[in-house]
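Every protein chain of the complex appears in place save one, which is left out.
Order as written gives the chain letters A and B; numbering starts at 1 within each chain.
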Amino acid sequence: MNGSHLSDMGAASAAPKLPTLKPAFKRRSKRLRAWFPYLLVAPAVIYLLMITLYPGIYAAVQSFYAVKFGPWNPVGFDNYVRLWGDYQFWGALWNTFIMGAISLIIQCVFALTLAFYAYRDPWVKGWRIIFLVPMLFMPSAVAFMFKLLFLDARVFADILIRIGLIDGNLAIQSSIWGSRALLILTDVWQWTPFLFIIFVAGLQGQDEEIEEAARLDGATWGKIFWNISLPLMRPVIAVALVIRAIDITTMFANVFIVTKGGPAFGTETISFFIYRTGFKFFNFGYASAASVIMLIITIVVAQLVVKRAFKSGKD
Amino acid sequence: MNKIINPTRRSLLKRSAALGAMSAIGTSIAMPSWASGHLRDPAAILDDISVANYVRKDYQDLYEMSGDPLWDPNKDWIRTVDWEKVRQELSGTTVRFAVGAADAESALAGLAPFEALSGITVEVVPIPDDSMYDKVLAEFISGNASFDALQFFSPWLGDFAAPGFLHELDDFAEKWSLPLDDFYDTYRMNYGFFNGKMYGIPFDCDIQMVHVRKSYMETILGGEVDVVNSIPTYDELIRVSGELNKIEPGVSGVGMMAAPGFWSTYTWEHISAQAGMMLFDENWEPIFNGDEGMKGLDTILQLSKNANEGHAGAGWPENRAAWLGGQVATNISWQDSGTQGMRPDQSNIVDDFVTIYEPRIAGGRFAPPNIAGSTSCVAASAQNAEGAFLMLGFLTTASIMAMNEANANGVAPGYRSVLENEELRKVSQPAKVWGESLDHAWCSPRLPGAFPIEQAIGNEINRAVVGQITGQEALDNAAVAVRRIMSENGFYQGNDPVDYAAAEPGLYVGEGKPLPF
Partner (left out) sequence: MASVRRTKSENLFIRYLILGSWALFCLGPVIWFLSIGFRPRTEIITPQPIYISALSLDAWHMIWSDWPMAKYLRNSVAAIFGSVVIDLALAIPAAYSLARYKYRGREDIGFYILSTRMMAPAIVAIPIFFLFRNMGLLDTIWALMLIYAAINLSIVTWIIRSYMTDIPKELEDAARTDGAGDLRILWEIIIPAVLPGVITAAVIAMIFAINEFLFTLLIASTPDAYTMSVALANFTGGSDGLIYNAIALVAFLAFVPVFLVVIAIQKHLSRGLTMGAVKG
């Protein structure tokens, strides 16, 4: 218990208007008071533990067995050894990383650029509404839209042919990088607005007077942005990127709908790998092992990165 | 056929009747009336199961269907079986029928006539489409499945029959005179029998074929398409697809399914079968990575140069859309491409295509492939096995299956009497070629573990198609993976779950027969 809490209490109980209470009651209520914040937060924490701790333990246990639908056969570390040697598993990790990183960088650059131009515009509200639109569709709907646009209906290929850039097939699905590019594009289209909204809010929240002063000194808006606004925005950018990065690594719906893991597993993300081994090949023990590894990675990253980002971004 | 891993009954049971007519039949028998012993006359009910009530109105008009049956009434089990005897023995009993996801409601509607005819009540047990395989397996393993009857993807027959989860049907088939001999051998043997015993009634009887666009073909042929000789070999198909490629903007030479997973496997099996490939030898060792399998894969790689852009990601839905939309000049796909192409509400290529006889490969044989499909079975733990059998007999009967074909819903009949029927041939373009091909059909064996096997092979083939590895590497990798899956399923340990001698006759039924052309 640190001092400020007690001083709150002290202030309240020293106020002249407080009704007099019997001493016993006061003692009981003080103890209750001490536990009260824990009680408030307990239901939420318990609920979350049920969703994280219980499944986590379940997955960890299951990862030491070979499970299909019948009995669980203990296999020790076999699943992990197999994972270690499984090129599809490493491929999935790599795909998740490479597609995620490229997508994130592109989104960030676009969002910053757009925010830079939009936040000073009188019509910023209008731009915001328009730019929000992609984010408000269901991700599965967006995936279908891009699948139709780029693959099944060949609209993109047709446009390129009409303007003369290519003259033949655009075999996106025969190309690993083509398929990856499509997924990256889908993600960028849908989620740049997320970053944009946050960056605009961040820029708008900055002190106008500093900008005024810089303007009077003759600085261009570009210079102001680079040297003043951007550095000030660092915590905001950090928080936004962290959240977005987390979501990108869980990319599933896009993969499921557009490429189903893509040519030769080239677009299979780790989530899809787990889904496929678990629910298509029914190797639940194996998939659980992959889940456990993913969990460990998540915890490590959370401790290292997220904590820092949110501490600096907090009020 | 619904070319997803778990076929939905939506197709059959929804489309098999103008739903209005169905519910009319259903409500004309007040449900409890059978209990009071008063059921409608079977003949009257059977009369309602007719073209007029079951085939889509717009198709009836389009093809000026006279209402004449598309089947042979003597081979139509529901019209030959003795319903009075059924009622005597089983009226009042209940059958629990596992049905996929969205079809629970339409399933009941489709079965209303059966309930009226037999006095048996049907309870529909909805089974999740996407996890039908594991849900069904889990129920079987528990020893107390919540259903008596089910229809499923026929490659899974091995998974369900080998551990003894299915009820033998030989006695029922004999007692109730199911017209088994009316089925083409390839379906009866592969969808119906396992290790010499009967476990299933073939339901959706699939075959893969080659379809070509008339107008494009005629430009390079200079004349009409000859279904036997215009594309007599796969080398010729490669050449033709090259010429037809880009013949018009947006049109590719050939369409095929080369997506990862079983789609690629099926395309490859289709072509390799013509090269004479068998998947296993008599000891169940994989031999598909030999010359014949390589020939098939090579052909795919050649065709892929002229294939539509999306072929490396195409499963049945994508391929179907491309074909019906007119994006490909030839297509390697299931028979429904040939039927659905005729229907103006779905197709942009009506009257502009024809289904040809399977192209041959020098040194191989004529072996049109029986691929995918579904079968209907009774659970070993069924509470009402006989009733379940009768219900399945109803659903798979010739007349209803013929009308499925007429409705172009992808559920295909496997009866000679249907595919040879003149009226049916008017509404099903591929029927003649299809029927004649079936006497030479190739089929993969029904093994436990068939599903992961098909996935494993297809993943490797896809890698070869996109150029990541060579064809030989792909097949060799696949052979290793398959061998591992098979030994996980009980093979190579001295007591194979599937008797090769029992399965062998069904794998290729064309031995020694004269070609149909």
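Simple rule for what comes next: contacts are C-beta pairs under 8 Å (C-beta built on N, C-alpha and C of every residue); 3 or more make two chains touch, one makes a residue touch a chain.
Just so it is clear, the structure is predicted and the values come from calculations on it, not from any experiment.
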Touch partners, limited to displayed chains, of the chain removed from view: A, B
Full-complex contact with the absent chain, from A:G178, A:G202 or A:G266: A:G202
Chain A residues touching the omitted chain (full complex): 1-2, 4-5, 8, 11-12, 15, 17-19, 34, 36-38, 40-41, 43-45, 47-48, 50-52, 54-56, 58-59, 62, 110, 113-114, 117-122, 124-125, 127-134, 136-141, 144-146, 148-149, 152-155, 158, 189, 193-194, 197-198, 200-202, 204-205, 208, 211, 215, 220-221, 235-236, 239-240, 243, 246, 249-250, 252-253, 256-257, 270-271, 274-275, 278-279, 284, 287-288, 291, 294-295, 298-299, 301-302, 306-307, 310, 313-315
Absent chain, residues of chain B that touch it: 2-4, 8, 10-11, 14-15, 101-102, 104, 126-131, 248-251, 316-318, 320-322, 324-327, 344-348, 409-411
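Note that only the chains that are shown with their structure count from here on.
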Chain centre separation in whole Å, for chain B relative to chain A (CA means): 43
Touch list for chain A against partner chain B, complex: 68-70, 151-152, 154, 157-158, 161, 168-176, 179, 259-265, 279-282
Touch list for chain B against partner chain A, complex: 130-131, 133-134, 137-138, 141, 246, 249-250, 252, 259-261, 304, 308-315, 318, 321-322, 327, 452, 455, 459, 462-463, 465-468
